[in-house]
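Excluded from the complex is one protein chain; the other protein chains are retained at their positions.
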């Protein structure tokens, strides 16, 4: 499936987008998120929603909006020893404003480093309690002389809005596929500029195709953004037939899937099928309630069929939530492979249907329809096509979808789907759900 | 179970029948099939049905009847270089008549060989498109000089009948066990004179016994014959409680079972149980829609509990569908073992029933009935009989058949059945389905 045709170009597009968005200082609210969404709006049709601070969203309240202009720690010579302009990770996200002079000992409780990774700046946040802090490499921390420092965080934390973006691609059906990705992290590449970038390219590709499902791309601040969207779209949740959270799509590890809370939803089985036939390493894990925004989509009151596609899962690589999750940590090939996997999964979802054989009792005569080698008896070589035809006919009793036929036969979904198309053309199968379709779903792009 | 008492004699009977039927040129129609059925009628009570050419059977049409008298390719000296009289495999089955002179190059498209097996004549058919052809060893093909040849196939393809045979052995119950075997192959021993021969001996043995089920043996041309029978017996299909397709019963490979489409039908579990306790190598595979006439019996509209018993499955031995599937390829011991396996499976089907313990609350006092060692406390050696008694009593709650008790206990069905018989004799078990029986099913023959 994953033809190499445009993998290089696609990888470049995906990587360049990560690079362009990298410098922006994002958080769960503020101008960084809006600037990020504005950039994406240059590529895909994004509608932004602004939820005012103080709005109740289920058990939560939209916090004040946080913006930051500058921050530093200066030594006695007035030199910036810690400088927000060098890395926005230096400031704990949602730090309240501060301007003071203090000794190193007084400053220490506000300084965060990782002794085990002496060169990495940790990524820290304090969204819901009013604190401030600086993050820095342990090497820098250890080098700071015991002197007096000027500490300044020029931030504001005031009533404003939480902003999220949506891109909707209407399909032939109202049923939706949800693609959700979090946009609240500052200069961190894998987590989650990689997910943002893959989602944008995926939306662009799907925008050029005819498709059955309506695709809804969510670009939301983590946790609070997903909760806000669900609170504003409670009735819509049940129209979502399948969903994926995209995160960590650019590291060099193999592809990984975390099942939805349902565990055996069609999305779970579609991804498992694609992985099993992909011919490359992959991993599948059961649902757990820690993670990304699937925590909200899979909360019991929603229990949506939403899984998580990532490469190395969060927290299992040392670069996670540190300055080492940078432009070197992600690579074009991994980004392109993640996107290709999304497309493979979507192809299964799009093409999966339940057909009814017109010959429930005994096989139809395939030979009379030119669907069978006319010479019987001894043969050489495989008969994979014949086998797929027979599997589809035998299991198209109205109780097996094409994906289930693929699973039971051990054949690839694409082989089963092609056989089904042949049998539909021969008038041997009927799609009970089918309404007259202007054009079947076909990729019109050149990506694969 | 498989006592060696008559294995030698039985193997001889089975093999001799294969040898007697070997020379006949069979196809899906024609005098060869009728001659074969006539021979079998000398041993068992076979009723033949003739379906006229042109009859619609589900999606299919009974083809014209094919008969062949002679066929050859003669060289310029008038010598038969390919001669139907030497092997009926030399002519593609259902070849239309031809009489012509042509060069080797003109003849070549009509000649079939197997380069990888230079001494084997392939078996070829063209039932449903009007063609002709000769099959020959590749060694012979390579030796043919570039000359002119006289080509003659003295066949006829005219309205007639498709013929199949049925042998019905009425049992105490109307529910049937179907034993189906295909009779359309010419001089090929394992596929499927072996299946025919095992079916005939099985019918003879069962004919001498009292049995619970009605046994229906079908001797049908492959595919079209099974379809014709199903079309003529649509209402009967649901009286078939269990079924086996017999094919490839004589090669030296180990015994093999392919599950019915249902997968967990009683026949599937009975065979699995027999295999598990047989103490010899065996294999079980899931249903797939390629194969023998189970394709029709297991089509979704019938979905009958019919599996396939064979030794090495079709297509997995190089002799398959070639002249190498000859009298040397099958052996008496394998044929006898296949028959013994059928009998073991049938014994489970016959004896399997659901009983009701008369003591649902607490164990009955076995000791008082002489069913228990009267001395309690320390014992030496096994208590397999006791264990079987306890298992049967504990699970005879109306929800577990004896086969299910055997499965759960890990004990052999025969051990469980013997325990059940003991408990019935002691008045501790009741067979809710039992009507007064003249005599319980017992083998009266000496075969095992």
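By written order: A and B. Residues from 1 in each chain.
One rule holds for everything that comes next: a residue touches a chain if its C-beta (ideal position, glycine included) is under 8 Å from a C-beta of that chain, and two chains touch if they have at least 3 such contacts.
Note that the structure is a prediction, hence the values are computed from the model and not measured.
**Q** Please pick, from B:135, B:395 or B:429, the residue that touches the omitted chain in the full complex.
**A** Spelled out, the listed residue whose C-beta touches the missing chain is B:395.
**Q** Check the options A:321, A:361, A:378 or A:400 and report the residue that touches the missing chain.
**A** Counting the whole complex, the residue in contact with the absent chain is A:321.
**Q** Can you work out which residue in B:235, B:368 or B:432 touches the chain that's missing from view?
**A** Per the contact definition at the top, the residue touching the missing chain is B:368.
**Q** For chain B, which residues reach the chain that was dropped from this view?
**A** 357, 359-365, 367-368, 374-378, 380, 383, 386-387, 390-391, 393-397, 409
**Q** Using the touch rule from the top, list residues of chain A that touch the missing partner.
**A** 57-60, 92-93, 112, 114, 116, 122-129, 131, 223, 226-227, 230-231, 234, 261, 288-290, 295-296, 298-303, 320-322
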